[in-house]
Structure formats: structure tokens, C-alpha cells
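Note that this complex is displayed minus one protein chain, with the remaining chains in position.
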Amino acid sequence: MNEVLDLGYARVDIGREARQGLPEVVYGPGKTVDQIAGIVTGLLEHNTGPVLVTRVAPDTAAAVLGRVDSGSYDEEARLLLWRPAAASGFSVVVAAAGTSDRPVAAEAGAVATAVGLDTTAVHDVGVAGLERVLQVRGLLRSADAVIVVAGMEGALASVVGGLVAAPVVAVPVSTGYGASLDGVTALLAMLASCAAGVTVVNIDSGFSAAMAVHRIARSRRATDPGGIR
Amino acid sequence: MNEVLDLGYARVDIGREARQGLPEVVYGPGKTVDQIAGIVTGLLEHNTGPVLVTRVAPDTAAAVLGRVDSGSYDEEARLLLWRPAAASGFSVVVAAAGTSDRPVAAEAGAVATAVGLDTTAVHDVGVAGLERVLQVRGLLRSADAVIVVAGMEGALASVVGGLVAAPVVAVPVSTGYGASLDGVTALLAMLASCAAGVTVVNIDSGFSAAMAVHRIARSRRATDPGGIR
Amino acid sequence: MNEVLDLGYARVDIGREARQGLPEVVYGPGKTVDQIAGIVTGLLEHNTGPVLVTRVAPDTAAAVLGRVDSGSYDEEARLLLWRPAAASGFSVVVAAAGTSDRPVAAEAGAVATAVGLDTTAVHDVGVAGLERVLQVRGLLRSADAVIVVAGMEGALASVVGGLVAAPVVAVPVSTGYGASLDGVTALLAMLASCAAGVTVVNIDSGFSAAMAVHRIARSRRATDPGGIR
Amino acid sequence: MNEVLDLGYARVDIGREARQGLPEVVYGPGKTVDQIAGIVTGLLEHNTGPVLVTRVAPDTAAAVLGRVDSGSYDEEARLLLWRPAAASGFSVVVAAAGTSDRPVAAEAGAVATAVGLDTTAVHDVGVAGLERVLQVRGLLRSADAVIVVAGMEGALASVVGGLVAAPVVAVPVSTGYGASLDGVTALLAMLASCAAGVTVVNIDSGFSAAMAVHRIARSRRATDPGGIR
Amino acid sequence: MNEVLDLGYARVDIGREARQGLPEVVYGPGKTVDQIAGIVTGLLEHNTGPVLVTRVAPDTAAAVLGRVDSGSYDEEARLLLWRPAAASGFSVVVAAAGTSDRPVAAEAGAVATAVGLDTTAVHDVGVAGLERVLQVRGLLRSADAVIVVAGMEGALASVVGGLVAAPVVAVPVSTGYGASLDGVTALLAMLASCAAGVTVVNIDSGFSAAMAVHRIARSRRATDPGGIR
Amino acid sequence: MNEVLDLGYARVDIGREARQGLPEVVYGPGKTVDQIAGIVTGLLEHNTGPVLVTRVAPDTAAAVLGRVDSGSYDEEARLLLWRPAAASGFSVVVAAAGTSDRPVAAEAGAVATAVGLDTTAVHDVGVAGLERVLQVRGLLRSADAVIVVAGMEGALASVVGGLVAAPVVAVPVSTGYGASLDGVTALLAMLASCAAGVTVVNIDSGFSAAMAVHRIARSRRATDPGGIR
Amino acid sequence: MNEVLDLGYARVDIGREARQGLPEVVYGPGKTVDQIAGIVTGLLEHNTGPVLVTRVAPDTAAAVLGRVDSGSYDEEARLLLWRPAAASGFSVVVAAAGTSDRPVAAEAGAVATAVGLDTTAVHDVGVAGLERVLQVRGLLRSADAVIVVAGMEGALASVVGGLVAAPVVAVPVSTGYGASLDGVTALLAMLASCAAGVTVVNIDSGFSAAMAVHRIARSRRATDPGGIR
Partner (left out) sequence: MNEVLDLGYARVDIGREARQGLPEVVYGPGKTVDQIAGIVTGLLEHNTGPVLVTRVAPDTAAAVLGRVDSGSYDEEARLLLWRPAAASGFSVVVAAAGTSDRPVAAEAGAVATAVGLDTTAVHDVGVAGLERVLQVRGLLRSADAVIVVAGMEGALASVVGGLVAAPVVAVPVSTGYGASLDGVTALLAMLASCAAGVTVVNIDSGFSAAMAVHRIARSRRATDPGGIR
């Protein structure tokens, strides 16, 4: 019964952290400053780990930070954050194909860092310039997991999936025009990828990719000698 | 240069095993018995790990097994296999929503086992009977990773994603009729899932889900004290 | 011939109430304040039951209320209302998956109340937190009918459809992004639901769901001992 | 724990009848004669109400009936049935637009009758011949609920929805060619219907429409003086 | 060679009138006031029949009328017009299903009148109120052709197609929401209509429907005793 | 009341001929030889004009002709016909783009002839060989109406629509592969045609195109001096 | 007027060769042996260059070759050919991603050779094994044009487009399953390619890709010193 905090305008799942070991992340759009501040305050009080609000516009962010102390805001990632997790030693590389993919890559990176992953970003790794991919091959291969962020035809997921042995989580991006179909083409292409074992999350969802890697990192720690849950 | 074995009818990537630590899996459809036998023989000779051929019909499988010794065939999974990997101690549960999802779940399970995962299957875990889901909650939570196999509306991915902390890889299945759109509805629903960090592979691709978990398991072992690559 | 009231800019169906026992509900978008006021006045004069105008913006609503007495406006539901029906004793629960589903749930609830249903709303009942669903299981089971309002993957319809015996009317919501496809994914998923006998109305149409339940409630009263038509 | 009967090849939900008051209906496709016979036997033993298997081909049906006594088979509806419910007095009219809609209408009618509804079928009620619709207007208006079965453009749902006050459940049918898009056009048209409160089920799912009406009928009985649950 | 008038910014087809007997109609969007005025002036000079510009915003229309004498503007239809044709005695009824269909119906009516058809408009003829359809049955049957304008599920085309023997041209309208898919549902439904011989034009194209009827009217006059071409 | 002939397996609309002046055409698929023979016999008895059954396979046709005298069968058009109408003097040209469009063109031509139109067919009029189009320009311009039958990109509709003043009815054909999308591309292209007043019927529906022209021809005769209705 | 050879069942464009310098290629499906033989005989007689029939099944091919001398048949490409053109010195490489792409690549190669291009085929050049791509980089860069044949996600087009300066024509292939959508995904991905100036032809149309390169080769020869037309 104490899993849910009822604020009237929202019934917050304060039990997820204990139940799943994952933060209950707040989706910003459609919520007022009051509502966000209230939910965040509730989570800070009843949970002990990081508190995140995604897709927050700058003015909303400033207003919320004015009410709830000790938070920070990443404007490119549009992420509000309190109590970031300590670094876990699990490394993730966020590789983005083009300049237009940056905001989504930023969200993936900021969320990944917030939940304790060691995050490295590389940009402009388009497959039409294989040299730029090959340049970062070593970096990609050294990572515990790779998040690939790409719009248009999304081919980077297949190329990276064929280069590394680690888990690859692909994020299609709604950039491009015409046949890009607002990210649907990249989504389909990533799912149809010829590279075995590449997985995909929703269009533009840098957040979900980071959480997928967080699950992987937690899974590892859970069974490591000395790992904690 | 010795990464590719040229058989005339196929240029086999015999370097993937060393390069990525992943088996080069053969996609059966469209290949003759001769071609499959030739490719398998090449992989057995130049690689040291498991050799898999997916989506093989029973009569083709029998003919291939008649030419290449020591293989086995899983009819429900339609998988041909040589040299399965030793058990790694990484556990995966394959949870299927309905009876129609069984063949896909079987492929996921057979491939997972072939690459060394400790695989457990549970069936008929449809969300329209929550009791059946809650019954296996303990099993799901004990797994290092969960593969969810579901057609129709694919809601099981969201429910499981909300129950466990481990990585969840969802496989949409092309069962159902009408609005199921040959698996596209389940695919879209799994991608739009309200459970954070659930990832998705192609429709009916039990194989790809198993390989995704194999990447996760390898990632863990790679950094474990005493882990081997 | 007296079924239609011709106002020049509209031919109002003033016979539906007598013919079907259902109110002729006015769809607000695209109509001027003058037109809405004229149609409402006509319906108030020629009919005896509730008069509703849906999807009305606040300023339009205020202007109409300034011309036609005794009405009220529900801003969250965007509903203008005159002469609400007396409570009928038929209970409906409106269950919404997430915060973004609130406006649609509000329309469903406001229309349901306007036509005489005993309406209860529950929010934040997402399937990624089954505890929140199970908490309200008793409430859901006590209802004469349930309206499920959900965007994203719309899985709540399947879960509720498996929990209760009463009629379940599902409303897909155009929230979410990417693979949510503006509500089409939830729509398809609800139609493909594994729960037998769940029915679906148009995307975002809280109004239509409420009217569907109104038909059910009327159907019951029609044959109840002492029921009136 | 005794909600599920584990047969190895299936985990049967034998608790639904008690839990929801709805029969656990078996979906036939993909199941062997042995499996169907086993599941039916289990349901007959652990439940007390009707047992149904949908979409069964004639030869499979004959084989199953040879193993499990006292069942019957409706070839047009492709339905296997044991222990039909007693008539409940709740009347439903199944109205089909064209000859091609007959198999789906037959399934709706057979399932409705099996669960105890008083079922009447009318055929060839296409809107391109309004006389045929108007001829049966009295019959339609006398029903406690109407199931509309229509392919092509599915316009019958709107017309009937405007004629009767009772609940209308529309079933799109995958007949027609070209722009009919295998039933998707009728599905979309029924959802976009201008008649308020019409609800829709999956393409070709006569079964689901009947179950939706069964929920309505049960809802009524549940609160009738003397009604039983 | 004198079929084309080259204005630099446009190569105007001044030969269509003589070649086809149809006016060369100017599509307004994307053209400046200068360009529209120039093209209209050219057509007035080199042709003898009506000159039309479609989809013109009020302020653009006013500016053009200030430069080119003797024109008129129909704001609801968004049509600029010079030299309307004399009445031909060929009657067309433009029947619109709902209030939202009015602008499209207005364009159809204004263009039809401009090219010499005797045009009558009827509104609010939705199939959910068959009485309103039956009321105007006599009017519909007396017409030489009928244009049906309908959004949402577009069922009016089927109903009218079954009531009259005359040519029926259906115009789907991009009103409605959700499953209406911006007019695509009405388009598909009209094409899949069960009424034989109903034809369809592009979504929202009242203009094209009027031109289709104009072709029919011309075809008749061409072979009438005393008809002129 | 005598508008409908109830045969048990079908309720035949025997009133359409008198009501609309159009034949009630029977759609063959899904009907048995017995059913077709019964319906045809009923129409022959109660109506006086042509009786048509579309999309009939050769063996079914032979069996029906063995039971109902005086009919004929057009194998390419797959049309069964009794009592063809006398020639009306209204000319229609059926122009087909490619060889694959022939069956649909054949249905259009056979139905057109059956209802009394003077029908001429021209084939292989693809726009990639404009010479072939220009060769038949005179023929096209002499027709009272033109039916354009084209698959792939359907461009012939636009070209013919720009060449003739008469009504043009376009039939998209489900030939071609890949991007032809089973006729949907031709359908969309014809609707988006730059030629004003071209109308479109369902994919592959030569029948509906012929009926559309029949409506046009009747419309003309209805008001001709001496015309009868 | 002598541009068209009328054979009754076909009007053959015998003028294209002189008019465009391109062969009039016959599309085989739907044509009888008699028709193909007749058309080929006509083209051989009235034209002087190569005569091709595409997509011909082996038995049909054998029958045609039995009637028309001096032809040859490529079974993998399903191409019938008479009078192949002399080698022109223009080189094209046909690069195919996977084994399943072979039939389409074979058609591209066979048609390219037939019209005089120097054709080289490379297979199994999937982007998930970049080594295999890089191995053939020199070959790709030496070509005057490259045809890329790929199904699934079609990423090879982007990679090759970024490696070579020559024209790249991409052919999407309808292999793969699920999210491959019968080649639509590869089609969209190739169109949305991040490599500038890559062009695309229809799904599976190896023929059209070869003809596109033929146009390029002719364009070059047309202006070469000593080039012939």
C-alpha cells in the first residue's frame, strides 16, 4: 500500500526503486511546474537514488529548480536531475551518426551518467564516411555497451553491431525528411539489421536506451563477486 | 584477408568468432542442402565454437545431418546445431504469452542454450490472466535476463518490464489476425512500452533475442574477475 | 418532418432524443459562438434531456455561457453542459494509465456524469506498476462497466479486460511519441487484445466511450422491473 | 494456485470462470487434435459452464468430437461447443451487410447462443439498399444489443448506430478487395463512425463481439432483482 | 505553339479551353499576388470562358481583386472568379454530411456554379440520422448528378449511391480525428463502397468533383440536339 | 416490401432495377453454383433488364450455365451474363496501359457492353511510349466517356485526363511489384492526378468503372429529347 | 506510324530502339509462350539490338527457345536473351549484401551484360562484416558505376555511396521478414541514405538498375570522341 504516493494530480510509484532497483523517472511534457516540483519532492523523500525528469523546457526547468533544491539541468538533454548515482565502472559509448542526432544522444548520455554509467560520447560517425567509424573502432570495442543514435537510414546500428561483441542498443531518430518518415525508416532498418543481437528502443528515446543499459549494468553487478543490489 | 572463406556460392565470415566472440550464424532459407553443408563444414573447420543454422525445414535438416556429422536438430525451433557451448551460468527466462508464440520462443530458447545460456521456458503467460503472470514472478525476478515473446497486442513486455530489474528483450510475434497486422502491432506496442529500458528485436526473431542476451552475458563475463573471453 | 430544426447554418436533429433516447451531442470544433449558442438553444427548447457540446475552448465556452443561461463548463474535459441527467445508479469506472491520458479521461467522465452514470475516476494505473493496478482491482470489479483510457502501448485494456466480468470500453489516446504513432499503436493493440470481449472506440474519444456505456446502461434499465424508457 | 491447469503443452486458465464469470475460450489454430481434446477435457472437468473452441476446421473438429463426448460442431461458424448455457432472455441481433460476411456473422451468432444469448440473424442488410435496412428496423430496435458485421466500407455500423438506442458492437470483415485493405478500411470507418457510442472489435472477430455482448448481458443480470452471478 | 503563355514565373496553358473545352484553373497556394494577377490577366485575355483561382486566402483575394477588375470572391469556398459561365440547365446537388464538411462543399458548389451548373446544396445529411437523408431523397433523385461530401467514415456516399441512378462523385474530407486519418479513412471507404458506380476524387477536392461533373454535363450537351461544343 | 426476394441464403434486391434503373449485379466469389443459379433465376423472373454475375471462375460458370438457360460467359472478363441491354449509342473507350491490365479492362468492357454502352478497347497505351498514346488521341477524343485502366504508376489517367473533355473514370490495377503496392500506388497517383475532374474507382474494379459510365449515360438519356427514364 | 507493331494481343513498341537507343524489354509474367514468341520474333525482325524477356520461368523459357532460334536463358536471372550487345568497355560492379539477394543481383548482372556493360559480381558484402566490404573497396572504386543489391536494412547502399565517386544505383530486395516489410524498409532506407547522390529503383528490379546504368554508359559514349550512337 505504501508503494504509491497519492498527490491528487498524480499517483507516484515510490516503490519501484525498492522493487526493481530502477529509478521511477518522471516524463515532463504536460505537467505543470507545481506538479513536477511536487512529484520530485515526493520521490526525493521516499526514495534514496537519483531522481530524473525528462523532456523539460528551459523555463520550466528553471522554475522547478527554484523550488526544489540541489537539482541540476542539462539543457541539451532537457533533463532535470537530483542525486546522481555514483560511478559504477560500467562503460557505455553513445555514438551518434550526425549533428541532428545530438539532442537524442545528449539525453541518452545524461541519463546514463545520472544512473551511474561511465559515459563517453562520439559524434558524426556516419557510415557514408567509414574512416570516421574506423577511427573510433577501438573506443567502441572497449565499451561494456554501446548506444547507437541515428536518423535517416539508421545504418550505423548494423555497422557497429558487426564491429563489437558488447550489447548494442539502437535509438532511431526522427531527423531527416521525406522517406525518413519521422524516424520510422530508421526504426524499421535497425530492427531488420543484418547484425545479430542488436536491440532497438522507441524513436528519439535516448532515455529508454540509457535505462536498457542500466538494466544490463545492474545485471552484471548483481552477480559480480562483491556486487551489491 | 583470412577472415573470409570463399566457397563460390558464399563468402563465409570465418573471422567473426575471433573478431567479435560471436558465432557466425547461418540463415537457412533459400540455401540448398549442399550449400548449408558446405558452409557448416567450413565453419566447423575454421572456428572453434558453436555452429548454428536457423529456420531449417525438417527434410532439409535430415539431409544436412546426413552429410555433416555430430549435429543435432530441434524441430520446434527449426535449428541445426553443432558444438553447443558449455553452460556459462548466466540465466535467461523465455516467457511466451500464448500457445501460438511457442515456435518463436523455441527458437529463442534453443539458440540461447546453444551459445551457453542457462535457459528456462515458461508458457501461456498472457496478461489477460494476471494470476498466471504473478505465479512466475519469482522465476522472472531470479533471471539474469528475460526474453518476452508475444503476439497480438504484446502487452506482456510492459508487464514484465515493470516486474523485473534485469534486461528485458521483447520479441513480437506474427500471430493473431486482423489488427495484429502480422506482428507489426506487437512490435509497435513493445517499442511504445511504458516500461523503461525494454528493448525490442525484429518480428519472430527468437534468434536475435537470444543473441542480444548472449552479448549481455559475454559483456558480464568479460569483466568478471576470472572471466574469460 | 419535425425531426429536423433548420437553422440555416445547421440542420439540427431534434428527433434523436425521442427516437433513440440518446442526446444529440454537438461537436464544437469549427463552429462559431453564434452557431453553438443557436444550436444549444434549439436543443434546449425542443428536447428535454441533457444538452452537451464537446471539445470547446475556454474562451468560446465563456462566450456561449454568456448567451445561454444555466449551462456549465468543465475545462479539463472541454465540455459545455446544460440539464445534466439525474443519477441512474449505473456505475462506471474510468481508469487512465498515465498523466497524459487525463484530458481524455476527463471527457469520458464528464460526459458519463452528464448522461446520468455514477462515475468514478482512477489515474496512473499503468501496467508497468502492477501494484497500482492490483490496488484498484476491487473498485474495478465493483463497477457495472469500465472505461479504460490509455496511450502508448495501451496494455491496460488487456489487463483490465482479464480482471473484470463487466463490459470494458477502451479508448486509445494520442499521447506518446515515435512508435506510438499518435494513438494508432494503442488503437491496434486494444483491438488485438488477448482479453475477450473488450471493445474499442476512436482515438481520444472519451465522449464516444461514455456514450457506449450510456447505451449499455439504458439497455439494462429498459428491461429492469420498473425500468423506464 | 489452482487457477492454472498445467498440461505440459498448455497452462489452462481454469480459474477464469469463477474469477470473471466468463468462459475460458480456446483458440483453435495451431493446436493439434490431442491438445484441443486435452484442454477441453480439462475445462469440462474443472469448470461448469460452456466450453468453446473457435476457428476449428471440419476434420479437426470431427477428430476432437470422436474423443470428447457430448460436443457439437457448427461448420459455418467453425465452432466446437460443449455444455451450452441456458437461454438468458437477453436478445441480440446479428446483422450482416453482405453474403461474404456470413462466416463471421455465423461465429458471432454461434458464440452468442453458446453463452446463453437469444440470437437472431439478419443478412444482406447493405446500406446501398436502404429498403432492406428499413425493413428490419423494428427487429433491430427490439433487441437488447446489436452486433453489426460488415466488410468493404463498413457503413452499416453508422446506420444501425443511428437507428437504435441499444449497445452496438461492430465487427469489420476482411472481405472485399483493393481499397478494402483486408478489413482495415471497415475497421477504420467503424471507429470513425458518426454514430455516437458504437464500439468496435478486431477484424473478423465474431467471437469477440459475442463476448462483448455477453459482458453486457451479465452486467444487466448482475444487478437485476433476482439476478444471479 | 501558341498554346502556352510564358510569363517567366509561369508557363500558362492558354490552349486548354479550346483543346478540351475546360477552363485552365489556377491553384492558388504558393503564388504571390503579382503572379496570380498576371496569370488571371493572361487567361482573361487569351481565353473567353470562366477564370478561376482556388484556395485563395481573403487578404490575397482582396489584393488580386484590386488589380484585376470584375472578379468576385467566395470566402467560404476560397474561390476567385471572373466571367462565370451561363447556366446550362444541368443540375447538381452537393450533399454534405456534417458541419465540418462545409468548406469543401462550398468549393464544390462555387466551382460548379462558375462553370455553369445549376447547383443546390444540402447540409447535415449524416447517415446516423437516416430521417435527414430520407427527407432530401426526392431532391437527390431529381438531380442530373450528385456530389457527396463527407469526412469521418464517409458512409453517405454508399447510401446516396444506393438511392439515385445519376452519377455520384464522392469527395472525402479531412475532418474528424484519430481513426479518420486526415481523410484517408473516408477515401478508402468511398472506394470500397458497396454502391456500384460511385466514383471518388482526392481528399478535400471540391474543385475536382465539380470539374468531374462539368465533364459529364459537357458530354451530355455535346451530343444533345442543338448542343454546342 | 416486394423489393426483396428472400431465398434463405440471400435476400436479393429485386427492386433496384425499378428504383434506380441500374441492374442488381451479383458478386460471384464465395457463392456456390446453387446460390448463383438461384439468385440469377430470381432476378431474371422479377426484373426485365440485364443480369450479371462478376468474378466467376470458368468451371463455376459452366455449371451455372448448365442450369440457367440463355446465358453467356466471357472468360477473360470472368463475367456471366443474361439479357444484355440493347446498344444505347453512348460510346466509351476502355484504354489499358499494359498487357497485365487486360483482365481488368476486359471486365470493364464486358460490363459496359452488357448495360448497353458502345464499347471500344485499346491496349498497350503506356505513357513511356507517348507515340502510342498520341496515335489513339482521335479515338479517345471521339468517345462520350473514357475508362482508363492502369497499374504500376497509373500515369495514363493524368495524360488522358489532359487530352479529352469527356468524363474520365480511372481504374487502378494491382499489377506490378514492389513499390506498386498491389495497386495502392496507382490508386493514390490517380487521385492526386494533376488533370482536373478525373475520378477513380476501387483497385481492379472494371465493373465499378463500367457502372459509373452507365450512370453517366443514363443521366444523358434521361434528359435527351425523347429520352426515357 | 510504323513505331507500333500490332499483334492483336499486344501493340509492340518497335520504335523505342531508334527513338531512344534503348531496347524495348518484354516483361514476361502473364504472357503465354505464344505471345512471348510472337513479340520476340517481331522485335528481332524490326529492331537490330538485343531482345530481352524478364522474369521467365524455366519451362516457359524452354518452350519459347524451342520456337525462336538463337536465344539463351539465364535461369538464376530468369532472363531470355537474343542478340546480346558487344562489350562497350563501360564497367559496372554488382555488389550484393547477402545470399538471398542473389537472384536480383543475377538479373541486374545478366541485363547489364546483355546491353553491353562489362559486369563484375561480388556477393556477401554485408555491412555487419566491414572486412568483407573493405576487401572489395578497390574493385568498387575501379568501376564506372556500381549497382548495390540489398534487402533487410539496405545499409550497403550508404556505405558504398560513401566509398566511391561513381554513380551508385541501389536495388532494395524483398528478402528478410517482419520489419523488412517485403523490401519497403530497404527501399526507404536507401532513399534516406546519408550518402549524397545515391539513386534508387523499384524493389527487386535488377532489370531497372541495369537499364539505369545503360543510360549512363550511353550518355558517356554519346559524347566521347569516336563514340557511336
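By letter and in written order, the chains are A, B, C, D, E, F and G; residue numbering begins at 1 in each of them.
Going forward, a contact is a pair of C-beta atoms (placed from the backbone, for glycine too) under 8 Å apart; a residue touches a chain by one contact, two chains touch by 3 or more.
Since we're looking at a predicted model, the values are computed, not measured.
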Absent-chain contact - pick from F:39, F:64, F:105 or F:190: F:190
Candidates A:8, A:138 or A:178 - the one touching the absent chain: A:178
Residue of G:10, G:25 or G:181 touching the missing chain in the full complex: G:25
In chain E, positions touching the absent partner: 1, 3-4, 9-13, 15-16, 19, 27, 29-31, 35, 172, 174, 183, 187, 202-205
Interface with the undisplayed chain - residues on chain G: 20-22, 25, 144-145, 162-169, 187, 191-193, 196-203, 207-208, 210-216, 218-220, 222-225
Interface with the undisplayed chain - residues on chain F: 97-98, 126-130, 133-134, 152-155, 157-159, 161-163, 176, 178-181, 184-196
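Methods note: only the chains that are shown with their structure count from here on.
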Chain pair among E-F, A-C or F-G whose interface repeats that of A-B, sharing over half of the contact pairs by residue number: E-F
Mean-CA-position distance for chain F and chain C (Å): 45
Chain B and chain F, separation of their C-alpha mean positions in angstrom: 52
Centroid spacing, where centroids are CA-atom means, of chain C and chain D in whole angstrom: 25
Junction residues of chain B, two or more chains touched: 16, 98, 129, 162-163, 178-180, 187, 191-193, 196, 202-203
Contact graph of the chains (line, ring, star, complete, other): other
